[in-house]
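Starting off with a structure, shown below.
With one protein chain withheld, the remaining protein chains of the complex are depicted in position.
Up next, subunit A:
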């Protein structure tokens, strides 16, 4: 399997605090990966670097077949290149309808003047309806996103991510605040997505990670502590020390 994203030797320092320390990571083009680690391990900072929000002090982030350097690109360019990100807190546009949210996310031309001349085509509405069906929000399309329940907002955000048709999905704690039923459905959506693209899930909840049934990367103090199956890493003495305290 070809490598989609290759992060090598990145380090970031915030006011003298080393949030990421010589971290290397890679993921294939159709692969699911879970990242776990205690608070402050650098999980969110890692996502910030890949999506262009934070610039590392050193290291390289290489993307795709053409080996593009992501560090030279702006957030929006990276997003257009195919990196989608879901935040921990559901961030949907509450003042707009579910349909508008999805149409905005739908993969299309993004330049201001193309958007100004945009008209909703039957094809686009069709794509949105299929997506809405998938995330269980078909009946809610004309409702304002702000009226949705918390779990529905999470799904809407996942739906918006899928609408972007990214090649790499970065998902930050998708199961937070969801009921067991909703978690199951979220798992199913993510596993389905990982068949055609790379999915990176950051999660605290070990039970959820177990259900994803994928390779796990353990972060600690800004670098990779262990990598492998969940059973493999949880048997690792260092990981046990970090999680359970010394």
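What we mean here is this: a contact is a pair of C-beta atoms (placed from the backbone, for glycine too) under 8 Å apart; a residue touches a chain by one contact, two chains touch by 3 or more; residues count from 1.
The definition used in the following text is that contacts and distances are computed from a predicted model.
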Completion exercise
The chain missing from this complex carries, among "Branched-chain amino acid ABC transporter permease", "glycine dehydrogenase (aminomethyl-transferring)", "GerA spore germination protein" or "Phenylacetate-CoA oxygenase subunit PaaC", the UniProt name "Branched-chain amino acid ABC transporter permease"
Problem - Sole residue of A:4, A:41, A:103 or A:233 that reaches the chain not shown, by the stated touch rule - result: A:103
Practice task
Touching the hidden chain in the full complex, which residues of subunit A are there? Just list them.
Solution key: 51, 53, 74-77, 79-80, 84-85, 87, 91, 93-96, 100, 103-105, 110-113, 115-116, 118-122, 125, 144, 146-147, 149-154, 160, 164, 177-179, 182
